[in-house]
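As you look at this complex, bear in mind that one protein chain is not there, while each of the others sits in place.
For subunit A:
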Amino acid sequence: MIGDIELKTLSILHENHERPKRIPIVLDIIHRIPQAIPNPYQNYYEDELIEQVAGLSLEESEFVPVPASAYAIEALEKVKVEKMINMEENVGENCSICFDMLISEGIIEVTRMPCKHLFHGGCIVQWLEKNHVCPLCRFKMPLDKN
């Protein structure tokens, strides 16, 4: 049965351009989108199910994020600090990645995500090269095609 779930989930992951991850995460996804697989557990005794699922979840799962495409990272909007100060926009806020002031001495521009969240350029690029979601709202940046 787990084999079936795995296959179905891998196809869902594929449709959503996600990399196949390890089984605990796969099962997690199944829990989140129950409509994707109509009650796959219905013919199984609770016992058997718990043992199977538990056995798999016990494996140490790893953090396998998918980076944003280099092109999308390159194309991110850069906002001049000068302009922000003139418009009294976001002055006094912190960068949500390094927790330093977003605008401080020596910083001439910051980076704006398509979801409008602002970060230091270096901070957000370092994150997006690991994982394609906005740290604040999980907005999904484009992925590489393959």
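Simple rule for what comes next: contacts are C-beta pairs under 8 Å (C-beta built on N, C-alpha and C of every residue); 3 or more make two chains touch, one makes a residue touch a chain; residues count from 1.
The rule we apply is simple: contacts and distances are computed from a predicted model.
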What protein name does the UniProt record of the undisplayed chain give, "ADP-ribosylation factor-like protein 3", "E2 ubiquitin-conjugating enzyme", "dolichyl-diphosphooligosaccharide--protein glycotransferase" or "tRNA-splicing endonuclease subunit Sen34"? "E2 ubiquitin-conjugating enzyme"
Touching the absent chain when the full complex is considered, from A:85, A:98 or A:115: A:98
With the missing chain put back, which residues of subunit A would touch it? List them for me. 21, 24-25, 27-28, 31, 46-47, 50-51, 53-55, 57-58, 60-65, 96-100, 123, 126-127, 130, 133, 135-136, 138
